[in-house]
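I'd like to ask you about the structure that follows.
Only a single protein chain was left out; the remaining protein chains are all shown in position.
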Amino acid sequence: MARVTVLYFASLRDAAGVASESVQSDAGTLRGFYAQLRERHGFALPVERLRVAVGGAFASWDDALREGSEIAFIPPVSGG
Amino acid sequence: MARVTVLYFASLRDAAGVASESVQSDAGTLRGFYAQLRERHGFALPVERLRVAVGGAFASWDDALREGSEIAFIPPVSGG
Amino acid sequence: MSRFSLSPKPFGIAPLRHALDDGRAGAFAAFEGRVRNHNEGRAVDGLHYEAYAALAEAEGERVLAEAFERFDILDARCVHRTGDLAIGELAVWVGVTAAHRDAAFAACRYVIDEVKARVPIWKRERYAEGGEDWQHP
Partner (left out) sequence: MSRFSLSPKPFGIAPLRHALDDGRAGAFAAFEGRVRNHNEGRAVDGLHYEAYAALAEAEGERVLAEAFERFDILDARCVHRTGDLAIGELAVWVGVTAAHRDAAFAACRYVIDEVKARVPIWKRERYAEGGEDWQHP
């Protein structure tokens, strides 16, 4: 089990109803962790359309979930 | 014979020593007219590197020299 | 030095432009992205931009650094707005100086393309007919 902080942006934040939350999870990887959160919050976006960041830097979906980390799921961007 | 006004720009003006002059010529075409002026003023630029304009619009070197027209020889441009 | 930044408020272009003054610069290319009154056939009233600030700034700097590696430029800047914007308001500005125009144009284009593609900023459109929508292209 790892306790982590999750940041939500744009449509993910609207769906989650919060900008961030502290979550305890037994997921082995970031990919598995998103699957859990997607089920909980009903996120429309599949993992293939997202990128993931840990501690303010892009990370790999196969990275392990590490205790105390700050994880952000990045929906398709639309700046400019 | 036709009397025309000639406008000189940039290095042609420096070589001619005037910005414009009134010239009488028996040249049949603008090409022949430039050849006469080139000889007179010692212009370095061959006709192939110039364009020619008559009355403020680009013209063809094979156009006839017309009485009273205003002729400009256009050296390679270097704006911008 | 920070070449990319986020601005939560309207920003002026003149100081950004002057920061790029350089006697070696024969060419300056700039791009302004502004809020359009329509998108994909729908009338738009305004926008909201949200950013993941820490990552957006890091990724924006990376884009600018890549522009320096790829093109023979003297300097470059990019500023992106966040928050609420009205029609016609400046959303993003890119400015690039170079000795020659090829590099200035290419780098300016590179920066705006990459910023739009990679930097974590999201647009929520507000429609004239009512409703809002996050854009996740």
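To keep things simple, chains are lettered A, B and C as they appear, and every chain counts its residues starting from 1.
Rule of thumb we're sticking to: a contact is a pair of C-beta atoms (placed from the backbone, for glycine too) under 8 Å apart; a residue touches a chain by one contact, two chains touch by 3 or more.
Being a predicted model, the structure only gives us computed values, none of them experimental.
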item: Shown chains that the omitted chain touches within the full complex; value: B, C
item: Contact partner of the left-out chain, one of B:17, B:42 or B:80; value: B:80
item: Touching the absent chain when the full complex is considered, from C:16, C:30 or C:58; value: C:30
item: Residue ranges of subunit B at the interface with the undisplayed chain; value: 7, 9-11, 14, 45, 49, 53, 56-58, 72, 74-80
item: Residues in subunit C touching the chain absent from view; value: 21-38, 87-88, 99, 101, 104-105, 108-109, 112
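Definition applied: only the chains that are shown with their structure count from here on.
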item: Distance between chain centroids, defined by C-alpha means - subunit A, subunit B (Å); value: 74
item: Rounded Å distance, subunit B centre to subunit C centre (Cα mean); value: 49
item: Multi-chain contact residues (two or more partners), subunit A; value: none
item: Residues of subunit C engaged with two or more neighbouring chains; value: none
